[in-house]
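Taken from a larger complex, these chains appear in their original positions, while the remainder are omitted.
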């Protein structure tokens, strides 16, 4: 089963370790055994943390990938049990699906646009868009890739500006550095084979620590490396 | 504390990786330190995934085991906080216990029969039946055994029919093969000592992968081994 999906990750953290904006959105295509993507498409923009359009942008990136990639399903990072997004009605959202008030409001606002894109995907490629979210393995893998590219982007920003920044990794992940690459791996034991990598610049020092205000999340402190003159 | 319990596991997956039916039900008796059962009783039948009578069949198997096994408690795979099933009223189910509408409907339908069996167990053996479900360590161990026997049964089916099938393992578990045995182990770190084994046939090839539509679950693809003629 060939699956296309997109996720966004890697938040800039303020001095209270609260996320402010998201650094990276990555689309992947993955097939059996669902460990390594056959395609990775990264976007490097800043996204607002609570931007209701983030999901719309993610689905648009999926749609773009379908221009060149044949898949069986699109997995959308919206956790509604895996239902086809074209089968969701406003009534479902109002009455049937348990959700936080804020989540309900956001999803109701963007549902028409999501369904319009999903209809176009259905008509052109006959591919269903599933609202599967955090239950999807490919969404998790896309999250690791988004984090890897986000770390790369954050390191570039630090190198350019000279200013330190803190970023937050996805839940249950860690970053390791190997030459000019960052590797993001899942620390959830059953996901030990999931890993993502992205290129990084040199000259930035990285310190990893547990985010004190949200358990099970690592944060990275990025600073310009002091060049010791011997 | 000696505990008898029964669980069912190992689903056949269709081409969309959705579970269709369950291959195995296993009863165990376990005592301190709750790592290895002193008795294992396996049933090899097909069970419908949403069969409301599955819990009734599980409790009947517990009842049968008590004919020869002395225990202090029966753990039923129904997650109601560990309450004695004879103390649950229809009013509790209607108003007090938080539950999905579907769960509520199923449990209300089978509660009279469960209570009738629990009454017989209480009268004959003075053993309470606790609705403890996923909180119980012994239920988890029974789940691993049910998975092991289910893998064995699936491999027999593949060998007999010559047709490949996919099966789903319980959450956070992995299968390893050692000669004519399958071992199911828990990948949850605190459960690293929990393992179950069952006999398997030869001549079936097994490939393990992460189920893409449900995170933290492994699936196995079973095919008849190609015998290379040299």
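Order of writing sets the chain letters: A and B. Residues in each chain are counted from 1.
Note that a contact is a pair of C-beta atoms (placed from the backbone, for glycine too) under 8 Å apart; a residue touches a chain by one contact, two chains touch by 3 or more.
Remember, it's a predicted structure, so these values are computed and weren't measured experimentally.
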item: Copy count of the single sequence across the entire complex, 2 present; value: 3
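Throughout what follows, only the chains that are shown with their structure count from here on.
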item: Complex contact set, residues of subunit B against subunit A; value: 15-17, 172, 174, 187-189, 207-218
item: Subunit A residues touching subunit B - in the complex, by the definition given at the top; value: 1, 3, 30, 32-35, 82, 132, 134-138, 140, 188-191, 193-194
